[in-house]
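Note that one protein chain of the assembly has been removed; the remaining protein chains are unaltered in position.
What follows is chain A.
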Amino acid sequence: MLNDFVNQFWPATIDGLAFGSIYALIALGYTMVYGVLRLINFAHSEVFMIGTFGAMFVPFVLGINSALTGLALVGVIIAMILAGMLASAGTAIALERIAYRPLRKRGASRLAALISAIGASIFLQELFALLVIPEVFNRPQQGRIQMGLPRLMERTELFSIFGHSVRVDQVLVIVAAIGMMIALDALVNRTKIGRGIRATAQNPEAAVLMGVDINRIVRMTFFIGGGMAGVAGALYLISYENTNYYIGFLFGIKAFTAAVLGGIGNLRGALVGGVVLGLVENYGAIFFGSDWKHVISFTILVLVLMFRPTGILGESLQQARA
């Protein structure tokens, strides 16, 4: 068994980093919304799902069937990421407007908001299975069947670590995720909007008194979180080449686990939590088999929370740690 581990260590590490980056990007959305609203945005998983379909739309419209190279490839990948971001961010804003804001205005309990989110989540899944996939993607009667992406990018080996190859798409996922994190960090720490977000997270009433437009800040939070989930969706699609209407559920709970693991409300925590979760579940899969992957990650969550209830890096979006 130890032999297995040594043999599979590097492939598992690379896979874990790729998956972990995707978890981390989705976790950012959970953690930002939680930081500002103290709300588990349960429908965020569907925001990710819609991101994968937004990205899928680009090669579908362009009618791409074979692998691309050079500038065309770069162009298509950028277009896919943008389309994913747009679809996801739009969904997130619509969610905030329809499912959360009326509740917020009436001072409803967080439990009511959670049920509203679960309702929205069911609605969006069914909407895609029944209408969007059959009609927009022209697959009548196949709304519930997994949808594949034609291979866009030849999976060439970029370099190798101890004889185990690292593919282009894996590097793309990891690099793009790190790039987005840096951009987000700068946004939250350096810009006016970022300051507004931090102020609202810290004390909404004081923020209002200081002239912060709370509704705008909440909208921006959903927009940014949604955009990150869209990037995650596009990257997932490019690397794993399939998606379905149900894909959000597992990624959603994994990403939420990652957010909690890192310390919810803490942006860097989301990054750490995502990567740790991705690595641990892939290492664990070597020992116990990939069937047990999900069990391993939830067990880790319970263990971490027992011994460090605020997550690895501690909570709070407030303390400019973002």
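Assume a contact is a pair of C-beta atoms (placed from the backbone, for glycine too) under 8 Å apart; a residue touches a chain by one contact, two chains touch by 3 or more; residues count from 1.
Everything below uses one rule, namely that contacts and distances are computed from a predicted model.
Asker: Which protein name, taken from UniProt, belongs to the chain you can't see among "Carbon monoxide dehydrogenase", "Urease accessory protein UreF", "Amino acid/amide ABC transporter membrane protein 2, HAAT family" or "Phosphate transport system permease protein PstA"?
Answerer: Record says "Amino acid/amide ABC transporter membrane protein 2, HAAT family".
Asker: Of the residues A:I14, A:L39 or A:I133, I need the one that contacts the missing chain.
Answerer: Here the residue in touch with the unshown chain is A:L39.
Asker: Check the options A:L73, A:L86 or A:A108 and report the residue that touches the missing chain.
Answerer: Answering carefully, the residue with contact to the hidden chain is A:A108.
Asker: Which candidate, A:W10, A:F60, A:Y240 or A:W292, sits in contact with the chain we can't see?
Answerer: The one listed residue touching the chain not shown is A:W292.
Asker: Taking the entire complex into account, which one of A:L28, A:I50, A:L68 or A:A99 touches the absent chain?
Answerer: Within the whole complex, the residue contacting the unshown chain is A:A99.
Asker: Can you list, in ascending order, the chain A residues touching the missing chain?
Answerer: Residues of chain A in contact with the hidden chain: 34, 36-40, 98-100, 102-116, 118-127, 129-130, 200-201, 204-205, 208, 214-215, 217-218, 249, 253, 256-257, 260, 264, 291-292, 294-295, 298-299, 301-302, 305-306, 309.
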